[in-house]
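Dropping a structure here in structure tokens format, bear with me for questions.
What you see is the complex with one protein chain gone and the rest in place.
This part shows chain A:
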Amino acid sequence: MIRYAAARILAGIPTLLLVSVFIFSLAHITPGDPAILLAGDNATPSQVAEIRTRLHLDLPLVQQFGLWLGDALRLDLGKSIYSGKPVTQLIAQRVEPTLVLSFVTLVLTVLVAVPLGAVSAWKANSIIDRISMGIAVAGFSIPVFVIAYLLVYFFAVKLRLFPVQGYKWLADGWMATLNSVTLPAIALAFVFSALIARVTRASVLEALGENYIRTAHAKGLGAPRILFVHALRSVGVPVITVIGIGFATLIGGVVVTESVFNIPGIGRLTVDAVTRRDYPVIQGVILFFSVALIFINLLVDLSYAYIDPRIRG
């Protein structure tokens, strides 16, 4: 088990290195001089020259990468062109809303999509199955901002159950925080759930045909126990895998959702940085999302061993 975990963790390092190369090249592969790019639109030639020496852009590329990587490892990702604040600090300020939103979305999705998929499989081809899979397809097909605005219209504007927009910080009480992220989390969960519900249904349907399910019936177990303890438990690996993959989709959704609901998270930071062509910040958030994804994939890999005893070596 420890060897398996160590192997998984080590496997993350080359991935991270590859991502770093890509992020570093971002400023260099875009057309034009990176110094001009980084200086922003209204910079004077002397400012550009100053940036070029300060950021070592006059050095060979490999040497530049080495310096950049060294800084990145010390969590120094440079300063924002727009505000002049360190990128690390900007990201740190914005982490909480994004983490809270993602976490609530994840919990909501798992609580809804997994049982929904399992029950659909149990009742395959019935009305319940058709309706829930119909909703799943709709959730996957409708853009997240459409769902978001519909939710806002009904639950915030009409029913006044939740705030229209904004985010309440955890420091001000977690109930208020939860209230402020409910609608964005539901909007995001719609997209996320569709994929997970469908994969859960397919996996459980296959598991229900297995001999050990026949054994479970022969033991006199009830339907919920057979479905959840025997069928669903044994398909944990594919379901967790797709939850991990779904996180990549979720990041795109987070960016849109945070804009719709005016939540000051990493997603908003990304949008703002892109519109301002604030390259150091763009590099920073991409690195942040990449590390987050690698970390999640690591968790997924480690959970396999917990879920499936045959993987523990």
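Observations, loosely collected:
Simple rule for what comes next: contacts are C-beta pairs under 8 Å (C-beta built on N, C-alpha and C of every residue); 3 or more make two chains touch, one makes a residue touch a chain; residues count from 1.
Here is the rule we use: contacts and distances are computed from a predicted model.
Missing chain, UniProt protein name: "Peptide/nickel transport system ATP-binding protein", from among "Formate dehydrogenase subunit alpha", "Ferredoxin-NADP reductase", "Phosphate-selective porin O and P" or "Peptide/nickel transport system ATP-binding protein". Residue-wise, the contact with the chain that is not shown comes from A:215, picked out of A:30, A:53 or A:215. Touching the missing chain, out of A:40, A:115, A:236 or A:264, is residue A:236.
Against the chain not displayed here, chain A makes contact via residues 210-212, 214-222, 225, 229-230, 233-234, 236, 307-310.
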